[in-house]
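Could you have a look at this structure, given as C-alpha cells, before my questions?
Just one protein chain is left out here, and the rest sit where they should.
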Amino acid sequence: MTDFTEDMLCNLEKMAHIECEKNEEALLTDSLKKILDYVEQLSEVSTEDTPIFSHQMFLQAKNASPQPLRKDEPGYLLPTETYLENVPEKTAGMIRVPPVLQPKEKNG
Amino acid sequence: MTSLKDWDVVIGLEIHVQLNTHTKLFSPAPNTFGENPNQNISTICTGQPGSLPLLNEAAVEKAVQFGLAVNADISRQSSFDRKSYFYPDSPRNFQITQFFHPIVKNGYVEISLEDSVKKVEITAAHLEDDAGTLKHFSSFTGVDDNRAGAPLMEIISAPCLKSASEAALYAKEIKSIFQYIGASDANMDQGQLRMDANISVRPQGETTLRNKVEIKNINSFHFLELAINQEISRQIAIYEKDPHAVIASSTCRFDPVQKTLTVMRKKESAEDYRYMPEPDIPPLMIEEELIERLTCSLPELRRARKNRYKEQLQLSKDAAEILTEEKALADYFEEALSFCPSSLSANLLANWITIEFFGRAKEAGKHFLSTSIPEKHIGSLITLIEDKTITSRIAKSIADEMMKKPHTSPQTIVQENPDYLPMSDPAIIEPIVEKILQDHPQSIEGFKNGKQKAFSFLVGQVMKSTKGKASPEVVNTLLHKKLDSNR
Partner (left out) sequence: MNQLHTKSALAIRNLFVQGEISAVEIVSHYLERIHKYNPDLQAFLKIYDDQALKKAALLDEKRAQKKPLGQMAGLPIGIKDNTHIQGEITTCGSKFLEHYRAPFSATAVRLMLEEDAIIMGKLNLDEFSMGASSENSAYMTTKNPWNTECTPGGSSGGSAAAISARLIALATGSDTGGSIRQPASFCGISGFKPTYGRVSRYGLVAFGSSLDQIGPLGARVKDIALMMETIGRNCPKDPTSLKKSSEEILTSFSTDMKGKVIGVPHKLLEDLKGEVKTDFQDSLKRMESLGATLVDVDLDILRYSIAVYYILATAEASTNLARFDGIRHGIRTPQAASFEEVYKYSRDSGFGQEVKKRILLGTFVLSSGHRDEFYRKAQKIRYLIAEAFHNAFNKTDFIAMPTCPVTAFALGSFPDPFEMYLQDSLTIPASLAGLPAISVPSGIDSKNKPMSLQIIGPKLQDAAVLQAGYAFEQTAPLYKTLPKGFL
C-alpha cells in the first residue's frame, strides 16, 4: 500500500495503545508498508460470490460435531488471592490504577 | 418562534438489560454482585491469557424467549464478534458482542398512547458481556471484576419514537417483558436496566435524518424523559436560531443531580471498535426444537395479563395497568386473590392494594412490595370485609396496624383489639339506637316527613357512637323497625 505513512502508524499506535520510540516509528512504517504492498496481491483473486471462512468449516468433517453449550451451573472459580498475585498494583482486593477522571466538558 | 409540532422528533433507544442467569455469559463464575471485590471471578471473565469463552446455554434460551415475546425473527444461525476498546473495566480490552449477526431481529412491541396503540419496531436484540466496575477514590481508582462478564441483552429500537413519553412507555414495556418472561428482574436501582437514547430533531416534512446526540447510561424513566426533553429543546433552539446549523454528533451523559447534559466525546474522536468475528466461539445454531419448546413455555406477557384482568376479573383499565406494571406486583395480587372468597373480590382487592395500601406505603416512604405484608393477610382482610365481619372503616384502621406490624394477620389484630371487634348483635345495638332516637327527636320528625337525609343522619350518629363497629345492616334494620313502630 504505497500510501502508508508515519501519520497512519501514529494513529495505529493510539488505537493499539502502544507508544513507540521515534526511531522505531520509521522502521515500523517501512515494515508495514512492505507487508501491505505484498498483501495487495489478494485483489487479483475474484471473491464476489465467495463466502467468508467461518468456524462452520472446521466442522465439515466426518464425525465432527460441535461442542455443546455450557450449562448454567457455577463452576471453577479463581480465588481472589490467586487472581491478585499477578496484578501489579492492588488495594483492598481491588486492582489499583491511577485515578480515572470523569468527563467534565459541558454540553454546548 | 416555532411550536413543538413544527418539529419532527426522532428518537431511538438502546436498552441494556442484565439477565438473571446463575452464571455469567461466557464464564462459570456466579452472576451476582455486591460481595467483596473480585470474588465472583474465573479465569475467563478476568481475561487470563490462555482462557477461552464458554457460552451459557441459559442466556441463549432467555434471549430466544425475549425474541419470541417481541414477535421477532430468531436467527437460526447467529455469531459473536469482538468489539475492541481499551478501558480499565475491560479485562480483555474487547467486549464479546453480536455486531454482524444478532440472535434476534425485526421484532416489535405495542405501547398504549392516549387514544391509540403504537407499534414500536425493534431492529435487533443481541447478547453481550458486561464490563467490571470502577470505584473512584481521591488518589486512585479500584477495579472490581465481579460484574465483568455478566450477561447482557442489548435491545435496539428503530428510530421511530416521537417523544420522551413514547420513549419511556417503550422502555417500560421492554422492562415488563423481561420481568414477565423471567429473564431479568430489570431492577433499575441496581443498574439491571440501562438506557441510551439517540435524539435528533428536524423540521416537519424533512425526510433526511440530521445528526443525532446520544445520551448514555440513563437508569430511570423519569430521567429519561427529562434528558430527552432537555435535548429536544436544545436542538430546537439551535435550529431556530440558525436553520442551517449543523449539530455535531456527540455522546453525552445526563447528570441526575444537576439535571444537565455533559458531553463525553464528539464524533471526530469517536471510537473505532474494529469489529471482528470472535474466533473462539463457533456460530450459534438454534434448533427448531428449542424454538418450539420455548414458544410453548413462554409465560403470559403483561399485555395478555392485563386483558385477562379486565375481561375475566372485571378490573378497570387503570387498575389492570397499575397492577401489571411490575410482574412481582401482579403475582402478589393474584396470590392475595387466592386468599379471597372468590375472584369476584378482585375489584375490591385491587382498590385496597392500589389505593389504600399504596397510599400508606408511600407515606412510610416505601414501595408497597417492600412492606413485607404477606399476600395471605391482604386476602384475609378482603375476606373479613366481604363477609361483613368488619366494616370498611374498621378495615382502614386494621390496614394501619398491618403497616406497622406486617407479620400480624388481620384476624389477630381484630382479636387483640376490642375496638375493632365487630358489633352485630342487635341486643347490644338496640339500646344505642334508642338513645340516639331520644337525643334527636327532630330527625324522627324529619323522617316522618319523608326526609331520607334524616335517616342517614341517624345511621351516622349510631355509627359514630359505636366508633364505626356497628354493623350497618343491623343498624338500618333496627332504626327502620323503631321508626316505623313509632308511627
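Read from first to last, the chains carry the letters A and B; within each, the first residue is number 1.
Everything below uses one rule, namely that a contact is a pair of C-beta atoms (placed from the backbone, for glycine too) under 8 Å apart; a residue touches a chain by one contact, two chains touch by 3 or more.
It should be emphasised that the depicted structure is a prediction, and the values quoted were computed from it without experimental measurement.
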Option from B:Met276, B:Ala328, B:Ile355 or B:Ile428 whose C-beta touches the chain left out: B:Met276
Hey, which of B:Lys24, B:Arg82 or B:Lys327 is the one touching the hidden chain? B:Arg82
Can you list where chain A touches the absent chain? 8-9, 12-13, 15-21, 24, 27-28, 31-32, 34-36, 38-39, 41-43, 45, 47, 50-53, 55, 57-68, 70, 78, 82-83, 85-89, 95, 97-101
Contacts of chain B with the absent chain, listed as residue ranges: 43, 46-55, 82, 84, 86-88, 91-94, 141, 143, 272, 274-276, 279-282
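Methods note: only the chains that are shown with their structure count from here on.
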Quick check: how many Å separate the C-alpha centres of chain A and chain B? 40
List the residues on chain A that touch chain B in their complex, please. 15, 17, 52, 54-56, 58-59, 66-78, 80, 83-84, 91-100, 102-108
Could you list, by residue number, the parts of chain B that touch chain A in their complex? 21-23, 28-30, 36-43, 46, 48, 54-60, 79, 86, 88, 134-145, 234, 250, 252-253, 260-265, 272, 274, 277, 279, 281-283, 285
